[in-house]
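Up next is chain A:
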Amino acid sequence: MLLASLPFYPLVSFLLLILFAKRLSWRLASAISVGAMALTALVSGLLVFELSNSSSHFISVDLWHWFSLSSQQRMAEVNVSFYLDGLSAVMISVVSGVGFLIHLFAAAYMKDDANFSRFMAYMNLFIVAMLILVLADNLVLLYLGWEGVGLCSFLLIGFWYQEQANVLAARKAFIVTRIGDTSMAIGLFWLFSSFGELNITAVSELIRGVGSSEIGFSLQESTDIYWIALLLLGGAVGKSAQLPLQTWLPDAMAGPTPVSALIHAATMVTAGVYLIARMHSVFLFAPEVMNYVAWLGAITLLLAGLAALAQTDIKRVLAYSTMSQIGYMMLALGAGAWSAGVFHLMTHAFFKALLFLTAGAVILALHHQQNIFKMGGLLKRLPFESALFVVGLICLMALPGTSGFFSKEAIIAELWLSTTAGPALWWCAIIGALLTSIYSCRLFFLAFLGNERFTEKLHIEKASLMRSALLILALLSLFGGLISLDLSEVFFKIKAEELISVNEPSWLHTIAIATPFVGILFSWFYFKNYRVDSNLEDGVKTNLTASEHRFAIFCRNGLGFDSLYDVLLIKPYQLLAKLNRRDFIDQTMMSTAWYVGLWHDVMTMIQNGNLRWYLAAFGLAIMTLIGVSIL
Partner candidate 1 sequence: MMPEMLWKLLEITIIIALLIPMAAMLVWVERRVIGIWQDRHGPNRVGPFGILQSLADLLKILGKEDWIPPFSDRLVFILAPIIGAICVLMSFAVVPFSPDIGVSDLNIGLLFFLAMASLAVYSVVLAGWASNSKYALLGGMRAAAQTVSYEVFMGLSVMGVVLLTGTFNLREIVLAQSEGWLIQSQFVGFFIFLVAGIAESHRLPFDLPEAETELTAGFHTEYSGLKFALFFLGEYLGVTLISAMSVVLFFGGWLMPEPLSAWLPPLVWFIIKIMCFVMFFILLRTSLPRPRFDQLLKFGWMVMLPLALLNLIVTALLRLTGVL
Partner candidate 2 sequence: MLTDLATIDSLFYLAATVAVIASLKVVTGSNTVHALLYLVVSLLAVAVCFYLMGAPFAAGLEVIVYAGAILVLFVFAVLMFGLGKDETINAPKSKSVANMFGAMLLAFALLLELTVIINNAQIQQTLQANVVSSKAVGIMLYGPYLLAVEIASFLLLAGLLAGYHYAKPDVQGSQL
């Protein structure tokens, strides 16, 4: 029952906040929302504890019958029921734990906003949807949560709806993710029509059963599985901002920083990873798709890293970084390293939330200045935030000992030998790590070292609420890697691993560990002018500007995907819409309008306010009536 109650704390809080929106004081509103989150975090902690102590490796609760998909009674039921196993336990602890900390931060961060209650209400609603997504025991309920988080993402990106850019970003996010969602929905339909079941456990067991049996899949069934996996991947790609559908994520940074931290770094964007991990049974029997996943992840990893190198906006750097880290997770999933992927998901949630929140604190201190070329020298001015930011960055770079090190090394370690990955992808991962360390250093140098390039007085917020949240996150980032994740029970292996004859080369680990240091070393010299306090030279401030090289601009604009889509999709669609503007249906509609308008004009003419005219019309009517009756 404890499990069942989990999503209801934030739900109740959401309802309260929405109903009494402006009548609540800041204190009360934040007490309600953060309190509800604290309760959620507490309960999920209890649940994880309970799960680890229980003999069975899952807890499930059946709330109520929703509907049946099949016409036969009690067939293919869709119920509102929750299912908690190791994978979802990781997810709920991330969602509720990090969510709670970000709520705590947000309560302080958004204090002065006029619509504070609405903001917190959306945040709570997001948590509700995310928990439903994670805990759903069937794919329909999962899809409900999936769309719920999409809705909340839309609402929160467009939270400051008076700004046009925010609204456009919200719309873009909504539409782009909708493409993935549509693909996912089709995948679900296909799944149901092929296997007649949508319950996750049932589907998994069905497929495993058939796949492991002597007979194996028929040709038709394997084709089905291939397409289902591909379509589900489409959904995951949309939600997790992977390659073809990644363009919405950088724009989504227009939302308030806590939103970026919670939704667009820690939780929602990893829903795609969660989906693939959850449906791994399907993917296991579609090795081609696994391969696609791996390659998709690798390419995203590299491209996003490249884009991050050229950004000028601190949040956009982090956004591309998020993209690239999720590429890592996808790479892991594609290589069959399920545990490593999920582990990276968790650690990434910690340090990326920390990075975003710290960046938020910095932005707040600089009066909403987000351009890193207008920062510099903040290490001396904001030592606390800088220290935390450094912690986040070394986790991101995966320096040994940090949580990022454990998870990323786990991924890289499994790549070389994986059947669906291989040495090529291993090299991609290494280059990705190198890029990560280079853009991290660039960001750090630009923002925190060098001369001060801002003029306003710093606005230093010393809210203990904010700071404590940041501190906890920093501790989690540093030591989160020590949490041992054992998800082997959750993830199914097709058969005992064959002993691979080719042993991995011995230099692999050395290179993997050395890579970040190489990156740092490279940056130390290459970005010297970012790092050195150039103030001393002649006492004249040299203004640093972002590189105006064409390639740099190309990278800054997200490697031209936006313009590509503009040419490929939007322009043709607009052309079609323009052509379609005067089609038959429209003309029919317009003729109705024209007809109504015509009668309006006639009636207006008749209603001329002239009494004698009315009387004459009256007389004419009587005359006509009598005339008709005579004839």
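For anyone wondering why these and not others, all candidates are chains of the complex that A comes from, given by their letters.
Please note the rule applied: a contact is a pair of C-beta atoms (placed from the backbone, for glycine too) under 8 Å apart; a residue touches a chain by one contact, two chains touch by 3 or more; residues count from 1.
Just so it is clear, the structure is predicted and the values come from calculations on it, not from any experiment.
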item	value
Candidate from 1 or 2 that touches chain A, complex-wide	2
Contact footprint of candidate 2 on chain A as seen in their complex	616, 619-620, 622-623, 626-627, 629-630
